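Complex shown without one protein chain; remaining protein chains in place.
Let's turn to subunit A:
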Amino acid sequence: MADVRADLQALVTDLIAGHAGEWDRRGEIPVEVIRKAGAAGVLCAQVGTAHGGPGLSSVDNGELTAYTGGLCSSFRSLMTSQGMAAWTISRLGDAGQQREWLSRLTGGELAAVAFSEPNAGSDLSAMDTLIELDGDRVTVTGAKRWVTGAAYADVVLVFGRYGAGAAAILVPTTAPGVTVTRVPDPLGCRAAGHADVRLDAVRLPAASLLRGAGQPLSLLVTTALTYGRISVAWGCAGIMRACLAASAAHATTRQQFGVALADHQLIARHLAEQYVAEQSATRLCAHASAAWDANSPELVTAAVVAKHRAAGDATRVAASAVQVLASAGAQDGHVVARAHRDAKLMEVIEGTNEICQLLLAEHVLATTGGAR
């Protein structure tokens, strides 16, 4: 597997290195570049070879994700979304749906995943999007917000209410009734193609509805987000690696008061603390991915722990890197400037800091609390 990963990593280098700053300033990645990565399976690299994917383990995909995240968080966000879509299809789809969609998602088609709505952010139980079965057709009506990658996507995996429970449905962005509107000027991950998606009585064949329909929303969402959380966590480890490299390079070349910045202990401390944060986040990510690969139940909480810790650490490390570079990093497009904006948003997505804290506290109380 390491060879497959090395090949994919070389392709990522080829496609992204040197472009991320410009994409950040323009707020756009050329769609051909994304499709090329998609057709090589980079965007959902855990899809198995039987469905045309590279079949990486979570550990290997994690390292690929961190590597990509170190170059460009916008691009890495697209990996997170496409990977989450593919994983949800393999979990909730029947054999036919898996065969069709997984090969499309490893063949150059692009996917986004839509949970959030105007009234349903942290509280997804307030979701209003309605999915209704009507003979051999399904109708979807609702409004989704801030959908990463929707501006590039061929298909959006939409979560909505379905009967007494919930369901996920694959909605082509070209279907009549679908309107995709870009979120203007996002704070970070500026080239990730965030968009609002309106669904006006979109009628689709019943086969678009993933078979695991009608279950409680929380189970569906936890399923999808567990992949997303591990992916975001690795992406944050990558942000920290990029910040550390930029900080170390700058601190050894820039001189003030007659010595290199690194010779000032207050700057050396920045480097040490950035390193500790990167190392500890990487270990938590590796632990969550190993649990994923072993199909251990611990993966569910390990994913939240890794995401929560890595997002917070990436935010602190990026701020520290901007401090070390000072004016040299204080321009849009610069690796540490991007990191500073991108990392902050990692504390918002796939469960905000607060939602992660609530989930983890609930877990602690359920497993180690006394009688209540």
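The working rule: contacts are C-beta pairs under 8 Å (C-beta built on N, C-alpha and C of every residue); 3 or more make two chains touch, one makes a residue touch a chain; residues count from 1.
Convention: contacts and distances are computed from a predicted model.
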Complex minus one chain; that chain's UniProt name from "(2Fe-2S)-binding protein", "Ferredoxin", "sn-glycerol-3-phosphate transport system permease protein UgpE" or "Methoxymalonate biosynthesis protein" is "Methoxymalonate biosynthesis protein"
Of the candidates A:Ser57, A:Thr301 or A:Gln323, the residue in contact with the absent chain is A:Thr301
Sole touch to the unshown chain from A:Gly177, A:Gly214 or A:Gly333: residue A:Gly214
Missing-chain contact among A:Thr174, A:Gln265 or A:Thr368 belongs to A:Thr368
Full-complex touch with the removed chain, picking from A:Gly93, A:Gly160 or A:Gly312, is A:Gly93
Residues on subunit A facing the left-out chain by the touch rule are 90-95, 165, 210-212, 214-216, 218-219, 222-223, 226, 294-301, 304, 359, 362-363, 365-369
